[in-house]
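A single protein chain has been removed from this complex, and every other one stays in its place.
Per-chain numbering from 1; labels A, B and C assigned in written order.
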Amino acid sequence: MTNEKVVLAYSGGLDTSIIVPWLREQHGLEVHCLVADVGQGAGELAGVEDKALASGAASCEVVDLRERMLVDCAWPCLRALSIYERRYLLGTSLARPVIAEAQVAHARRIGASAVAHGCTGRGNDQVRFELAYQALAPDLTIVAPWREWSIRSREDAIDYAAEAGIPVDVSKTKIYSRDRNLWHLSHEGGPLEDPGSAAPDDLFLLTVDPRDAPDEGVEIELGFEAGVPVSLNGTTLGPVELVETLNELAGQHGVGRADLVENRLVGMKSRGVYETPAGTVLLEALTSLRALTLERDTARQAERLAIEHAELVYTGRWFHPLREALDLFFAKVTETVTGTVQLRLYKGSVTPLSTTSPCSLFDESLATFEESDAFDHADATGFLRIYGLPGRVAARVRSEQAATTGVS
Amino acid sequence: MTNEKVVLAYSGGLDTSIIVPWLREQHGLEVHCLVADVGQGAGELAGVEDKALASGAASCEVVDLRERMLVDCAWPCLRALSIYERRYLLGTSLARPVIAEAQVAHARRIGASAVAHGCTGRGNDQVRFELAYQALAPDLTIVAPWREWSIRSREDAIDYAAEAGIPVDVSKTKIYSRDRNLWHLSHEGGPLEDPGSAAPDDLFLLTVDPRDAPDEGVEIELGFEAGVPVSLNGTTLGPVELVETLNELAGQHGVGRADLVENRLVGMKSRGVYETPAGTVLLEALTSLRALTLERDTARQAERLAIEHAELVYTGRWFHPLREALDLFFAKVTETVTGTVQLRLYKGSVTPLSTTSPCSLFDESLATFEESDAFDHADATGFLRIYGLPGRVAARVRSEQAATTGVS
Amino acid sequence: MTNEKVVLAYSGGLDTSIIVPWLREQHGLEVHCLVADVGQGAGELAGVEDKALASGAASCEVVDLRERMLVDCAWPCLRALSIYERRYLLGTSLARPVIAEAQVAHARRIGASAVAHGCTGRGNDQVRFELAYQALAPDLTIVAPWREWSIRSREDAIDYAAEAGIPVDVSKTKIYSRDRNLWHLSHEGGPLEDPGSAAPDDLFLLTVDPRDAPDEGVEIELGFEAGVPVSLNGTTLGPVELVETLNELAGQHGVGRADLVENRLVGMKSRGVYETPAGTVLLEALTSLRALTLERDTARQAERLAIEHAELVYTGRWFHPLREALDLFFAKVTETVTGTVQLRLYKGSVTPLSTTSPCSLFDESLATFEESDAFDHADATGFLRIYGLPGRVAARVRSEQAATTGVS
Partner (left out) sequence: MTNEKVVLAYSGGLDTSIIVPWLREQHGLEVHCLVADVGQGAGELAGVEDKALASGAASCEVVDLRERMLVDCAWPCLRALSIYERRYLLGTSLARPVIAEAQVAHARRIGASAVAHGCTGRGNDQVRFELAYQALAPDLTIVAPWREWSIRSREDAIDYAAEAGIPVDVSKTKIYSRDRNLWHLSHEGGPLEDPGSAAPDDLFLLTVDPRDAPDEGVEIELGFEAGVPVSLNGTTLGPVELVETLNELAGQHGVGRADLVENRLVGMKSRGVYETPAGTVLLEALTSLRALTLERDTARQAERLAIEHAELVYTGRWFHPLREALDLFFAKVTETVTGTVQLRLYKGSVTPLSTTSPCSLFDESLATFEESDAFDHADATGFLRIYGLPGRVAARVRSEQAATTGVS
């Protein structure tokens, strides 16, 4: 592939910095860096272009993907109430597809024949990137340095950088492996690799310790249209602004932490600690609003398929015919999930207080324990007789059998 | 059925009190009251036998079903992580089967030909009782006064009691409909019938308001064997003692509230507010322990079937061939769910801190981001090529199709 | 409702004939008959308008719903490969929604305030009709004579007709209860009510006995576009013509019979014998074509959801938010299910011979057992190591546990 172009998903960190010279040296590629702004914060983005060029990149471009990530990926996960293994809100998983998509678009623009990423062979992200590349551009070559080179540790990487003359501003030890975007911040590695130890108090960056949160909680109101958040406290906000504001607010009250041992796609168990302040609040709110507006059988099937949707997203199958088809299902199902939810944020917990919707299926006259015309108790007699029929016949046969055979 | 015996599930409340004379007058039955002690509290049980006899019952017996309810019903729901509609821990649902079972046993003992309950035609409990009766004793006649009589409100019932000379110690208005047992306390009715209003602060009885909880949280340790809780803070406890102690502790810290609009079996939506202090903590702990000890595919299928198990329990199909078969599945699956979990209870939230197990499937050497022999990064290349194959071929065909037809 | 109009789903048979005067006499309604031509055959439709008027109907209209039934209902069931309880192709279920829809449309046109049907309280069809009415026109009153009147048998009905002066051309005994449309013919009742007896040889009307079928089978070719049949033996045909032709052909070769004990929605088991000649062939063909064109994970999820889709259709939830959302899923999933399938029909069996598609995902270079560049055997090593990892760790822990505890 000598002299061909490669688009590297570049972060400015140690790993992707040494990949720049490595791609040139090992593969003879002209390296074009694509920095995805997915909300990782100004700190990480500052000077990133200079860093890329200093590392030998032929070009470096920063693209703002924050809104796209929310609208294209976070909203679909949210409206599906997708949670991986009961606790993880998929924050890293849902950023990968938009980054890969931007890389592919950039590759097309500049006529690159390859794409590269800096994920290791041990994690999920390599899969998320590569499956996205393959789905969007089956013709592009994929280079995954971590699966090729002999670098095996942070120290190796720093040594490599030194040899290559790459200016990296890091210490030889870095305790945690972190991934941050507008939706969340993940922590792995270091002391977390012992599930028998509690996550250190000083681990968290987006959320205060609930015990340090204000003694006064705060009540907020979220507005949704068709399963998608559109307003906060009565003010219509764009996706980025809404999530930023809510992250700030929920983080101040210590809301949004999750700590779990999860099953990675590549087979091993792994401890992950996540901070998803806005996402946690939005999910809780939407759970309440869906409960009010989704018809029963629909809600049940949506609950089942949320598990499947979460697995597809976690395992990198975003641009996949199945995920796309499930997304149509969820979009249809949440058409009427419109309304507002009040919640209280207080010292680490989020409590739904009240929910209203023009599409509410709650009918007080049916539910009440007081007299009402809307429901005839006698109907329940017929219902029960028919509803219970299969089990009743089965029980009768079982008891006859037991009588005959003397076995119960 | 004149002069035959009926066993009534008697609570001492207004409804079941007037059912005693009504069964005698309308059906000519000799009424035998069975009071199930499922942990509703000494207050509700005090003097209940006298009350029953004063209402005209031929006999009244109180049976302690607390341990049975926990072991036979709560534990199976817990180890399956059964939650109804994402929030309800099934507290009422799982008491009904043991009460019905005790009624049937009592009916057999005294030669009764009928059983009766005081549930209305609008709720789930009629179904839970009656399906249990039918499964256990298809030959017994079921009497459900609320679906037969003309009483339609609390006032009607009080008037009936007055006429029948039944001493009932109640006011004409009762705001909430409540159900309490050792596992939980539910609240329905009154102001809750408007999902647009927050649950009143003074509603709760088992849990303090998180804002009034101690400023110091508490850290606890729960021990499990094969998916079932066996110890608290290092002390082995029997089921009743463990749940009582944990209820007290969690309640003090405001842990265990849930507020949801749920879909009743009889079709309408209904607002339920639940307090399940111990259950909430146990479920959170077990979620952590299962994450550490369940193999991935097993965990995924268990997650799917938890939804089905919860629905069966909620909808009264406890003594049902399907629920029993699912229970065997969960018992097998949780064989190795043994270990301890530390958690912090603090102002309404429960936070898992650490988890250990002799059956842990977490292998640090596999998960670590540092160098390790246990995992060869290059394996991921082969894995990815094969794992991504179906999607890759599909993408290639799609893109060829698009090229041919000019449609994307 | 005196003097208001009702639209009756009228067939010309005994039951709906006596419903005409009954609706007038019992409910004071002006009866407008709507005869749905769903392909039940010229015999059943002949003179049906005169019959309706002679029975006292104010009007009678025949509407041709055959194409609509196929396109709106049969195709969605087909492309989902919906089969109820492993054998039933849903022929009756999928005609009901279009009939109900036509009734509602007619009611709107003539300003009727009610709709009525002639289904009994024991069957599924009452539910299918009424749920469709409710979904499409929640304001219309529904009249279900069989659940109101005292007529309990065919003899009662004939007597009622005689009294009412309705000319019915029937004998007092009718062995089978049958339902026919372009998609199928069902048989219930009579000797079929003993599952221990074989269906009589002379029961069948659309298919010859396989043993009497021609000694020469026939090979046919079906063409599909996006999961929908469009051609037979190379000739593009409209839905009605395609199904009619294929019914004839498959029927001649004895293809399309099914005999099962099924679970009715209203709880009991029931024996049904079905003839679905064209449907059976189409389903087999589409199964082959989908196998060639659907990506693996997509195919698996579609297989799961086919069970749910079939249940929704069988149980009358056609115009239901969940079924509609699932239909979007299936439509998306089958976008590329385009191609042709050759099959042999021979003495009762249909054998897929070959399948071709421009969207085929079959790649000979991958599948072959001979040398090929497309697949590197060594990839399987990495794949296997990672794919087998969760189970391997679980096995190791289990065996360590067994060693420690002495239990296996």
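Everything that follows uses one rule, which is that a residue touches a chain if its C-beta (ideal position, glycine included) is under 8 Å from a C-beta of that chain, and two chains touch if they have at least 3 such contacts.
Because the structure is a prediction, the values reported are computed rather than measured.
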Exercise. In the complete assembly, which of C:Leu23, C:Cys73, C:Ala112 or C:Ala135 touches the absent chain?
Worked result: C:Ala135
For this session: Touching the hidden chain in the full complex, which residues of chain A are there? Just list them.
Result: 295-298, 336, 358-361, 363, 366, 376, 378-383, 385-387, 389-391, 393-394, 397-398, 401, 404
Exercise. Since one chain has been left out of the picture, which residues of chain C touch it in the full complex?
Worked result: 81, 85-87, 120-122, 126-127, 130-131, 134-136, 138, 144, 146-147, 152-154, 177, 188-189, 193-199, 210-211, 217, 257, 259-271, 287-288, 291-292, 296, 299-300, 303-304, 307, 311, 317, 319-321, 342, 346-349, 351-356, 360-364, 366-371, 375-381, 383-384, 387-388, 391-392, 394-396, 399
For this session: State which residues belonging to chain B touch the missing partner chain.
Result: 263, 266-269, 294-295, 297-298, 301, 308, 312, 317, 320-322, 324-326, 328-329, 332-333, 386-390, 393
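As a convention for this text, only the chains that are shown with their structure count from here on.
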Exercise. Looking at which chains touch, is this a line, ring, star, complete or other?
Worked result: complete
Seminar exercise, completed: Taking each chain's centre as the mean of its CA atoms, chain A sits from chain C at a distance in Å of 40
For this session: Express in whole angstrom the distance between the two chain centres, defined as the mean CA positions of chain A and chain B.
Result: 30
Exercise. Could you say which residues in chain B touch two or more other chains, in rising order?
Worked result: 296, 360-361, 363, 366, 376, 378-381, 383, 387, 391, 394
